[in-house]
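With one protein chain held back, the other chains of the complex are shown just where they sit.
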Amino acid sequence: MINKNIAKVPPKGWNSWDAYGASVTEDEVRKNADFMSKYLKQYGWEYIVVDIQWYEPTANSSTYHNFTPLLMDDYSRLIPDEKRFPSAKDGQGFKPLADYVHSLGLKFGIHIMRGIPRQAAQNATSIMGTNKTARDIALNNICPWNADMYGVNMSIPEGQLYYDSLMELYASWGVDFVKCDDIASSKLYNDKSWRPEIQGLHRAIMHSGRDMVLSLSPGPAQIEDGALLQSNANMWRVTDDFWDDWSLLLDMFDRAEKWAPLSKQGNWPDFDMLPLGHIGIRSVDGPGGDRQSRFTKSEQRMLMSLWCLGQSPLIMGGELTDMDDWTTKLLTNQTLLHMNDYIQEKRQVYRDDNQIIWYAADDKNEYVAVFNISDKEILLNPNDLPDVVVPTKGYSIWDNQDVDMTDYALSSHDVCLIQV
Amino acid sequence: MINKNIAKVPPKGWNSWDAYGASVTEDEVRKNADFMSKYLKQYGWEYIVVDIQWYEPTANSSTYHNFTPLLMDDYSRLIPDEKRFPSAKDGQGFKPLADYVHSLGLKFGIHIMRGIPRQAAQNATSIMGTNKTARDIALNNICPWNADMYGVNMSIPEGQLYYDSLMELYASWGVDFVKCDDIASSKLYNDKSWRPEIQGLHRAIMHSGRDMVLSLSPGPAQIEDGALLQSNANMWRVTDDFWDDWSLLLDMFDRAEKWAPLSKQGNWPDFDMLPLGHIGIRSVDGPGGDRQSRFTKSEQRMLMSLWCLGQSPLIMGGELTDMDDWTTKLLTNQTLLHMNDYIQEKRQVYRDDNQIIWYAADDKNEYVAVFNISDKEILLNPNDLPDVVVPTKGYSIWDNQDVDMTDYALSSHDVCLIQV
Amino acid sequence: MINKNIAKVPPKGWNSWDAYGASVTEDEVRKNADFMSKYLKQYGWEYIVVDIQWYEPTANSSTYHNFTPLLMDDYSRLIPDEKRFPSAKDGQGFKPLADYVHSLGLKFGIHIMRGIPRQAAQNATSIMGTNKTARDIALNNICPWNADMYGVNMSIPEGQLYYDSLMELYASWGVDFVKCDDIASSKLYNDKSWRPEIQGLHRAIMHSGRDMVLSLSPGPAQIEDGALLQSNANMWRVTDDFWDDWSLLLDMFDRAEKWAPLSKQGNWPDFDMLPLGHIGIRSVDGPGGDRQSRFTKSEQRMLMSLWCLGQSPLIMGGELTDMDDWTTKLLTNQTLLHMNDYIQEKRQVYRDDNQIIWYAADDKNEYVAVFNISDKEILLNPNDLPDVVVPTKGYSIWDNQDVDMTDYALSSHDVCLIQV
Partner (left out) sequence: MINKNIAKVPPKGWNSWDAYGASVTEDEVRKNADFMSKYLKQYGWEYIVVDIQWYEPTANSSTYHNFTPLLMDDYSRLIPDEKRFPSAKDGQGFKPLADYVHSLGLKFGIHIMRGIPRQAAQNATSIMGTNKTARDIALNNICPWNADMYGVNMSIPEGQLYYDSLMELYASWGVDFVKCDDIASSKLYNDKSWRPEIQGLHRAIMHSGRDMVLSLSPGPAQIEDGALLQSNANMWRVTDDFWDDWSLLLDMFDRAEKWAPLSKQGNWPDFDMLPLGHIGIRSVDGPGGDRQSRFTKSEQRMLMSLWCLGQSPLIMGGELTDMDDWTTKLLTNQTLLHMNDYIQEKRQVYRDDNQIIWYAADDKNEYVAVFNISDKEILLNPNDLPDVVVPTKGYSIWDNQDVDMTDYALSSHDVCLIQV
């Protein structure tokens, strides 16, 4: 059973994918950690996560170079590329970088792919603690969008041994957060072959003895796997990759509603990274291009309100060091962050073609948000709606003043969120 | 939002379907109520529910007589057949019978079908409170297994008026429990046309001002509709009809596991009636025949253990008045019933091809159950299993003595359930 | 087995739906028949078909008035509304109108819905040749988009008797073409409950002794039902309703390709009516509005080329009497019509994002068509394409002159069709 003391509140941090795709460098990671330590740590931000393919020497964007040789140790475990991560030299792996992040009072995370490297199976390389080789434990199943790995056969003990060896290595590096990809969406495969690997990962973390957050991707995870996910992971993606596109934001309301009943301490449905500020520096996914987030400011208010009301993890995708003042304020709004951490109930209470209303409460306050999803300004009055009974007067988080929602004009794609 | 004070614990009662299909008589209902009042009430059993087609004069089993005229009042509302329910004479509806049930210290429930009678649409009969007729609010969607009703158009206010008129009538009768059918399983229709009717039913109950439990059938409800169900209903079926057949019982473990995260006060995933004791008297569904439950005693232990650990409502399907001592004991085991009412966490912790292990806890005790789903006796030792850490010594509810599950031989299709 | 002498070539005619929805009058039908007789008959056009709800007295557009009483004879058979079809007075049904159409040298067709009227089941009306009533043979399955009928139970002999009684009536009227709706698309129901009704219809036509074309709607019929359809019907819809919209036309290429192997004498996959000329007079389906077809002239060339190469039935949807010269020429192009009747092989030979190439041949000529599905002009050269080997020089049907397709500029959404 999942340890509820890990990820007691939704994790908050930074991840390299939205800005750098598969190509982030140690220098870039350190600078973002420095920034977080100075300007965001006091608000609860703490994880610095290196995303996919730190073991792929030719990675230079978010486009994978299929079938390229990967860097691997003697036990079929991928290791960081020293060119991009110089401190990894002499077989030190991510330990020096993790130590640095820890020295700043932060936590360190890495991305991994489900499975064992294909080249390990091809070459029958060793597995720690057994005479069986990678060829013996590899399964003929693959990730459809990345060619690096085969699945691992969990029906033999050596499968678990392999995952144990991974987590033992990561624990020795000082890793605090493991984002495992190609494992949370049950649509990828017709069968449920990925389920035992979720359990194996969780077991391996427990065996390691180190507290490591387990984050599963990609989405959409299926709600009918909720019990399995709650038992084994701290967070799991409820959508496919999220980018700065209105249709994706609108779609998230549906997912947020459905997953709310399965969200609790230690178990956080994950709405994906925040594509805010400066993104797409070397990532070419999503709408693409080196850019400031294409979301309007009002859409960014909606996004932050929904992520916090839904208690999603908050993982910033934009480069921190050149973040503008507006974006910084989004990430440091204490009422929002408090809500994200501590609300005890939350639900969508109304939806029609124009507006969506959420209600939440912590032990002191209630919160009501009205989102205008239409293309026009709306004159609000929640209590005019059939059977909607919510508080309508309170302190508006985005207006910084008391408002009465029964007499409030809300712009298109904007939100009114009150604390009562 | 659902009122958590209705169905604070999983409802417990008796329903006429498993024994009488669509054909139960008032006399039979009264006798079962008498029995419950005398012998079961003190254990928490309280609902007496008349199942489907009390308005169908020719109903005589569980096979429907499609297109038969139904008894209906002037406002397109179905009313009880006086031949089968003599106290309904003079337009009194179920009020006299409900009064009688109440006089025994019990609560009274009825079954309804989603929608408005087909004959009402055909004949354009009146709707209370509007000049529009049944023809105006009927939708061209039907239940696939019963020909009595059309759907109701909830996109016009008159749709809600009709449901309001129903619940007003039922409240006037003194109904405490409404089991609505053809509404919980999203597989029946390609679209989600049934969703607004769930919301309309809930609204109508709130408008009525009377506390009535809302129970939705048939199953399987979809887990992705969990948020909707939690907001609008007190219990909902997670399976299609359940009968005394091992494969159905085995299948329930899977559903129980998946729905556990969505089970909470006021919201109880429903594993369906208990086909125990004397059933099939005039029902010809399921394995069929007037019979004692075909489940073996050990399977009945499994069933009761799972229903109580999963906090399913407990709705007895067998005739009460000729219930044997064995069955009576199943329904009056105070430890089981306490568990059903008060456990605060519950989950499946292990499953392989031979055994399934559940763990639960209330504020004082822990509970562990090992179910043998194999065809052979198993020598238990939960802690031998990979990463299973559960208490193994405690008071065995079925053995009536302390046991040590690390040295326990469990028969095929049997359960060892300990209180620690 | 289907009689190959019925519908030896793809049927050609006129149908009232695209212009008049469910509301066409006898006068309108007669005028269109007069026109066809004078101006189109010599080109092979011969069927005049009255579409849906000639038995519904209040029908006035393509929007159905659900649950309205229908006109029915003593044997649960629907009969024409005398207000709209005055010659149907005195129980003559469509006989006088059919006689008139025959007098013009044309053939007469009607539309029916699968099943038996709901009001017949509701009222337990008589079935010819049996004491069982409509209630006894009705099945609790319905058309999702029209509330008039229930399915018929073909597992009892009285189901066939009912269909026999229908076809006997239609034969007595002189009907030559029966378009049955709610029966060709297997997606409507999870089961295959509609299959026996297809067989029953075909049997009933054979029992009637009259040659009547059997046309099944709506689509998309499923290719895996091809063998069933070939054995029982002369034509069946391969799409949902087709209207004057480019995306629907583009989509038809895919269907035409897939169904080509199942097209043969007596068995014609049906691409649906031709929404050309003046349509939408009282029909409000599709893009809507009383209008000239919204297809551009070049798109109309594409449409006619594809329908004729694919040997679809050609059923004109526009009002004939005010047809402009352009549209008239489309319907009277002898090369196209010859191709539609007599080609012996046909197939798509190439497709990329810009162009689609079809090849066909009769016993004297070959035909090659290049369709430009892109948004730009294309400079053709079929033989430049990988492995495309087709004749490229011939008489261009639309240019009325010889052309060389290796040096031909083809406009966006246009076709070059040569006869070699």
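Going in written order, the chains are labelled A, B and C, and every chain counts its residues from 1.
Here is the rule we use: contacts are C-beta pairs under 8 Å (C-beta built on N, C-alpha and C of every residue); 3 or more make two chains touch, one makes a residue touch a chain.
What you see is a predicted model, and the numbers here were worked out from it, not measured in a lab.
Although one chain is omitted from the display, it touches the following shown chains in the full assembly: A, C.
Residue-wise, the contact with the chain that is not shown comes from C:Arg347, picked out of C:His102, C:Arg210 or C:Arg347.
When the full complex is taken into account, the listed residue touching the unshown chain is C:Lys258, out of C:Lys41, C:His102 or C:Lys258. One of C:Glu224, C:Asp325 or C:Asp384 touches the chain omitted from the figure, and that residue is C:Glu224.
Within the complete assembly, A:Arg118 is the residue of A:Arg77, A:Lys95, A:Arg118 or A:Arg347 that touches the hidden chain. Even with one chain removed from view, subunit A keeps its contact list with that chain: residues 66-68, 118-119, 121-122, 124, 135, 138, 140-147.
Subunit C meets the missing chain through residues 1, 160, 203, 206, 222-224, 226-227, 230-231, 257-262, 347-349, 386-387.
By our rule, only the chains that are shown with their structure count from here on.
Of all chains, the one whose CA centroid is most distant from that of subunit B is C. Between the chains A-B lie more C-beta contact pairs than between any other two chains.
Distance between subunit A and subunit C, defined via averaged C-alpha coordinates, is recorded as 53 Å. Multi-chain contact residues of subunit B (touching two or more other chains): none found.
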